[in-house]
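Removed from the display is one protein chain of the complex; every other protein chain stays in position.
Should a chain be cited, it is by its letter among A and B, assigned in written order, with residues numbered from 1 in that chain.
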Amino acid sequence: MAAHQGSVNIPVLLVLVATGLVAAIGFSYFFTSSVIETEISSLTKTANLPTTEKKFSVDIRKPIGPPRVLTGLDDVHGSAVTVSCSTCHATREPNPANKVGSDLNEFHGSLSISHGSLSCLSCHNSNDYDALKLADGSRVEFTNVMTLCAQCHSRQMQDFEHGVHGGMNGYWDLNRGAQTKNNCVDCHQPHAPQFPKMVPTFKPRDRFLEKADQ
Amino acid sequence: MSNNAPQEKKYVTLPILGQSSRRTALKVAGAALGLAAFGKADSPLMVIPENVSVDEFLQRHYKELSDDDKRKIFLRLETESRENYGADVTISDPKPIPGVKFGYAISLTKCNGNGKCMEACHKENNHHRGVDQSYIRILEMSKGSMDMEQGTTTYDHAVPQDDKYYMPVQCQQCDNPPCVTVCPVEATWKEADGIVVVDYNWCIGCRYCEAACPYHARRFNWESPEIPSEEVNPNQGYLSNRVRPQGTMEKCHFCLHRTREGRLPACLEACPTGARVFGDLNNPESDINWVLKNKRVFVLKEDLGTKPSFFYFFD
Partner (left out) sequence: MSSTSVEQNLNNDALHPVRSYPKFIWWGLGVSTNGNLLFFLWMFVLTAVALVGANAWAVQVSDGMIVTNMTDHVSWGLYIANFTFSVGIAAGGVMMVIPAYLYHDKKMHDIVILGEILAIAAIVMCLLFVVVDLGRPERFWHLIPGIGRFNWPMSMLTWDVIVLNGYLLLNLHVCGYLLYMRFLGREPNKSWYIPFVMVSIFWAISIHTVTAFLYCGLGGRAFWNTALLAPRFLASAFVAGPALILIILTVLRKIVGLQIDEGPGRLLINIIRVTILINLLMVVSEVFTEFYTGGSHTASARYLFLGLHGHSALVPWIWTAMALNIIAVFIFLSPLVFRYRAALMIACAFAFLGAWIEKGMGLIVPGFIPSTLHEIVEYTPSLAEWKVSVGIWAFGLMVLTLLLKMAIAVLRHPRTTSE
């Protein structure tokens, strides 16, 4: 196709633009994978992976709910009387600067926090102390605490979903039986989450095996 | 008659022996005495006919047994278990699941060397209590080095130590197993799902496989296993965790009496940190395949060409 000198070749230009558009759309599609979004939304499902239909599910244990505080009193049946967190916190001003137990005047004073540089209200919800909150302020129930943990510890959550963190019980073959997994706080105490040291109790006692120099 | 017959022949007429010399009579008496002494010396061997029935002695290789043979054999073994250990057990013979090939991976970041996997293996597999036998050995290794010579298995302190990492080693269920190649009687072989098994009633106890294994995976029954009857695991597999006879080889079998029913192996269920991953290598969606794809995985002694089905990774 002959082009007049000085003028732009329109069909070629159109083809180039169209190619560019297709490429742009394709690229953006390829790279748009909001990992955190899909990860968080899949948490609420109990059967998250694998994607093909299986007869049985992966059951993840859930915490029973927000912690209850002992009053020290017993009711008429003899069971301990407990109150919810909001019972006291409804009448107190939240202080976002509080980071450790020693910051407090009364109650929770002996609590030792060893969780990076988090403050209390990084996770606890000042609008409703019977729930937790994400970084954007949205409310998370205590029973869905894994969503909160995964917000920062997404790598560990990804490992967890693929059976590489936290272990499991039951069946590897979900066509024959279910699998049970722990939730985060079953092993990691939220205020001091580092997995505790253990003392080995079972050692090989081979004949003539001497203990190595420590 | 030869010229150098130095002695005069002395003839002693004995009723049965007829005409023979004193020398012959002495030789016969000596031989009889020797035979009697030999019999007495070997009398502990009588334990063989006492403990080994004719059926067990003549039992064929596992691969040659019919279902009827197996039924009889399992019944016999269950009866023996009741007699010897006071435990009622069931012996099963699960076949490999078609299309499945097992793989196992351990996260060396997560493993903290607590040893609960060793203990679970000990209990699940009816191991000899005397030495706290287990198919798993955990090496405490120095960070910054993969040299096992710097590792120990006899550490006795709180774990994990800051400058150490922990590496459990068990049978790697190699795709090119040196132990299978060297067995002179084919008592050990690799099954379709990748597990290398031992027929404990065929093994002659030569321990060549134990010499050949590069991973210290094999164990020998130097004596009859001692297990209190209440600790005997009654769910037993013929090729896996039934109580093994004295003088035979054994090894980790990926808990095939569990895994071939779809269950997780005992060591994985006991691991408190979740460092262990098990699954079907032929299933692209399995956890083990996710590990192989997404983690930096290696195998032990890869240069030996054994092609293990057991993988290690750090996060």
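Note that in this section a residue touches a chain if its C-beta (ideal position, glycine included) is under 8 Å from a C-beta of that chain, and two chains touch if they have at least 3 such contacts.
Treat the numbers as computed from the prediction; the structure is a model and nothing was measured.
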Query: Of the residues listed, B:Cys121, B:Cys203 or B:Cys252, which one is in contact with the missing chain?
result: B:Cys203
Field: Residue among B:Asp156, B:Glu186 or B:Glu231 touching the omitted chain
entry: B:Glu186
- line: Given B:Cys213, B:Ile227, B:Leu264 or B:Val291, the residue that touches the chain left out of view is B:Cys213
Positions on subunit B where the hidden chain makes contact: 1-2, 4, 9, 21, 23-24, 27, 34, 37-38, 40-48, 52, 57, 61, 137, 139, 147-149, 151-153, 169, 178, 181-187, 202-208, 210-216, 218-224, 245-249, 301, 304-306
Task: Could I get the residues of subunit A that touch the absent chain, sorted low to high?
output: 206-210, 212-213
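Definition applied: only the chains that are shown with their structure count from here on.
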Query: Using CA atom averages as chain centres, what separation in Å is found between subunit A and subunit B?
result: 43
Message: Under the stated contact criterion, what part of subunit A meets subunit B in this complex?
response: 49-52, 155, 159-160, 162-173, 175-177, 179, 187, 195, 197-207, 209-212, 214
Interfacial residue positions of subunit B with respect to subunit A in the complex: 97, 107, 110, 112-116, 118-119, 122, 131-134, 137, 152-160, 259, 261-264, 268-269, 271-280, 285-287, 290-291, 294-295, 315
